[in-house]
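Complex shown without one protein chain; remaining protein chains in place.
Going by the order they are written in, the chains are A and B; count residues from 1 in each one.
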């Protein structure tokens, strides 16, 4: 399948500092991809490059079809009413689904004549996401869509995005530094760390391909490649790739998404990346 | 996109239109009042520069000055306000509120967003400037018909013809470029005010060079008989025909005048003229009105284009 987004050898520089380097990844169409990494890892930069808000110094990003973007602070025009924001979206886009926008906002109980400046954080986020969805994008890019939202609003925002993904061919790329937010919603994982790409792949495959091993320190875990290890006393707990070792002193289990991400972030030199640019869905 | 421009910049458009309407009402009111006064008080043949019309001319001048003092600062203040409230927020506010990330990630490409905003708002600004010019040009002759043209007084010169439009456009472009550079509205506004002031004084000094000044040699007086001409410089001319920079050392005694009196200076000048000296005056005659108008407008239009280009380039290179 054709990737919805593909970055090749992407490098972005602010003055002398490289904030993103040698970044090659692709997100297959129809996926919900999580872009995770600590603050300053280059998540926002990668997204801005993908939506055309900045031109990379090296390499390129290609997006198939129309893109919609919701920036981190969910920018809207303060002096506009919600209805005027929708009029803005209609006039700024070639595809526009007015009915979808109106239905969504009605369903959320956000009156069209309300002023943007009077909306709550959650309502703002919903209006911003509505604008993005009503433009019928092929790729929806969301920068920290859940930041600063209360749990109910987080759930509501995610529900609307997931429903849209279920309804049609839509690829989503969303960033977060809270991995637990993404566990249920994302099926593709991209980990950025210090401006470099560490992980890119299908979440189920990644979780199936890794194990958390716990056992006595010093015992070789044959047949596995250690991603990261943490030691307490004589015990070691490791995130590894490969089949479980036969040695019974090892206890093995499937990692959670958070464990997988943390394991990689703790050892920036490890990476699990597809060999080919075009990844099959 | 045009609706978006209109909706976003509605306040500026309203305020500017209201200002122009208010000014129009003021000018119209004062012109009507003045013409009533003329029809009630004028003797036949007046108003005219003739001496017999002196009373009427003085009364009209009082009325003129009353209104002129209200907007005497307008050649400077109006462009500064246009630059600060039309230009500076155009990009500055988008950046500081983060809405540029909304506006420039829609299907409409950034270059088109810029093109529409710059042309619609730039067009509106030019139209506003021309309207101001038209109103002032219709109002002024009521008081000054046959008196002077609009060339000698640089303040009036900047309010008629194509000057207001050129200045407003320039200030708008300056504000836009400043907004693109600073990415904030307030510093951009400050730069506009400073920039317009500096440009105005620079062009004022430069305007002597828009055309080679005309030269006339006076004898018996040092005052040019054209109150609407722009003086460039003056010098004494020796009987031999040589121009000298310093007042001549000719044996004429020169005493310092006290108070308002110019008696001593006049006596000294009369002495010099008596010895065959002449007084050369370099000046720009009022017939060059349109040449100066178009020259200055051309300079400002070029500067506007350069500033607009800078803003566009800056924005397209790193929109985020």
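Rule of thumb we're sticking to: a contact is a pair of C-beta atoms (placed from the backbone, for glycine too) under 8 Å apart; a residue touches a chain by one contact, two chains touch by 3 or more.
By definition in this document, contacts and distances are computed from a predicted model.
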Looking only at "Heme lyase CcmF/NrfE family subunit", "STAS domain-containing protein", "GntR family transcriptional regulator" or "succinate dehydrogenase", the name UniProt gives the absent chain is "GntR family transcriptional regulator"
Within the entire complex, the undisplayed chain is in contact with A
Looking at A:111, A:163, A:178 or A:222, which residue reaches the missing chain? A:163
May I ask which residue of A:2, A:95, A:225 or A:253 touches the chain that does not appear here? A:253
For review purposes, identify every residue of subunit A that touches the missing chain, sorted by number. 30-32, 155, 158-159, 162-163, 165-167, 183-187, 204, 208, 244, 251-254, 256
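Here, only the chains that are shown with their structure count from here on.
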Let me have the rounded angstrom distance from the C-alpha centre of subunit A over to the C-alpha centre of subunit B, please. 57
Of all residues in subunit A, those that touch subunit B in their complex: 48, 51-55, 66-69, 71, 73, 75-78, 80, 84, 87-89, 91-95, 128, 131, 135
Using the touch rule from the top, collect the residues of subunit B that touch subunit A in their complex. 1, 3-4, 7-8, 97-108, 110, 317-320
